[in-house]
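Only one protein chain is missing from this complex, and each of the others stays in its spot.
Now for subunit A:
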Amino acid sequence: MAETTVAAPRRPAEGAPVLSVRDLCVEFDTRDGVRPVVQDVSLDVYAGRTLAVLGESGSGKSVTARSVMGLIDPPGRITGGQVLFEGRDLVRASAEERRLISGERIAIVFQDALSALNPVFSVGEQIAELLRTRRGMSRRAAAARAVELMARVRIPAAQRRAKEYPHQFSGGMRQRAMIAMALALEPTVLIADEPTTALDVTVQAQIMDLLLDLQDETGMGMILITHDLGVVAETADTLAVMYAGRIVERGRVDDVFARPAHPYTRGLLHSIPRLDREEEALWAIPGSPPTVLNRVTGCAFAGRCDVAVDLCTTSRPELAELRPAGRASACHRHEEVLHGRV
């Protein structure tokens, strides 16, 4: 029951990214024809740093995460772009190469740990099995290592709990078990897909604290998929905001929160009630996000935007690079938005 300080921001990353997504495009077959779900998404993940991908339902954030893991199955498919990891393009890698990388060098933690764990094996057995098949460890050594990993993610009485089954774990403990499993093979990159969305706020705080500590210990790069602006502000270093399948803004978290350069980001930041602020009425973005089925020409946000002009409905703004380096916005009026002139 410790008092902890919300982790201070880290220095900007130096050197080359450990994982780069370049111009990723993903399509899904629907009853109404082929629909683009992710378009031209580029991301860089650095060692020891966290990139948050922020978006609402249908924004394409989870599909992006799954693409990196090679988890896109029909009716979906990757139609373009690259996922560059350790000198290889995972999109074009052979099935065998992929198998060695995803799950091992790149691991993922899902929102719903109960459906991701196997109900008929004990938690300890599931972690141990991974170590035996992927690391060739003996049964005994793998079991001992599984207990170590469970202790490391702060599961109390790990020795005893390793013998228990997923249904005997609470939501928070299951999420810890998932994290232990993801860390078992010492990944270079961890993808956390809404890792705390299903959890209560006191448990969410524990899990995010744990993930940041583990990142400091291991130096792994992290992609945090979330819709929660508070979680982004407290844990991420850089941020990519997705809307209707595209990145509409990216940059360092403190930069983007202090001076958003896209009206959607700005609207989101205004629309949430805050514990440290009093407002009469909340700022509300009108309308609702376009679904995959009714994507429009021009800017996908134009219909809900408070500063849209005629150009926005006819021409789609490219993601333009801004300063400082790494900052970008896909808005025709990004300069004005950035400087608060509109």
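Going forward, a residue touches a chain if its C-beta (ideal position, glycine included) is under 8 Å from a C-beta of that chain, and two chains touch if they have at least 3 such contacts; residues count from 1.
Simple rule for what comes next: contacts and distances are computed from a predicted model.
Visitor: Of the options "Chemotaxis protein CheE", "Monovalent cation/H+ antiporter subunit C", "Dipeptide ABC transporter ATP-binding protein" or "Inner-membrane translocator", which is the UniProt protein name for the chain that has been left out of view?
Guide: "Dipeptide ABC transporter ATP-binding protein"
Visitor: Which of A:Pro36, A:Gly80 or A:Gly171 touches the chain that is not shown?
Guide: Result: among the candidates, A:Gly171 touches the missing chain.
Visitor: Determine which one of A:Pro36, A:Pro289 or A:Gly303 touches the chain that has been left out.
Guide: The missing chain is touched by A:Pro289.
Visitor: In the complete assembly, which of A:Leu269, A:Val292, A:Val307 or A:Ala320 touches the absent chain?
Guide: If we include the chain that is not displayed, A:Leu269 is the one touching it.
Visitor: Touching residues of subunit A against the unshown chain: what are they?
Guide: Those residues of subunit A that touch the unshown chain are 1-9, 56-57, 156, 170-173, 200-206, 208-209, 227-235, 253-254, 257-258, 267-269, 271-276, 279, 281-286, 288-289, 291, 304.
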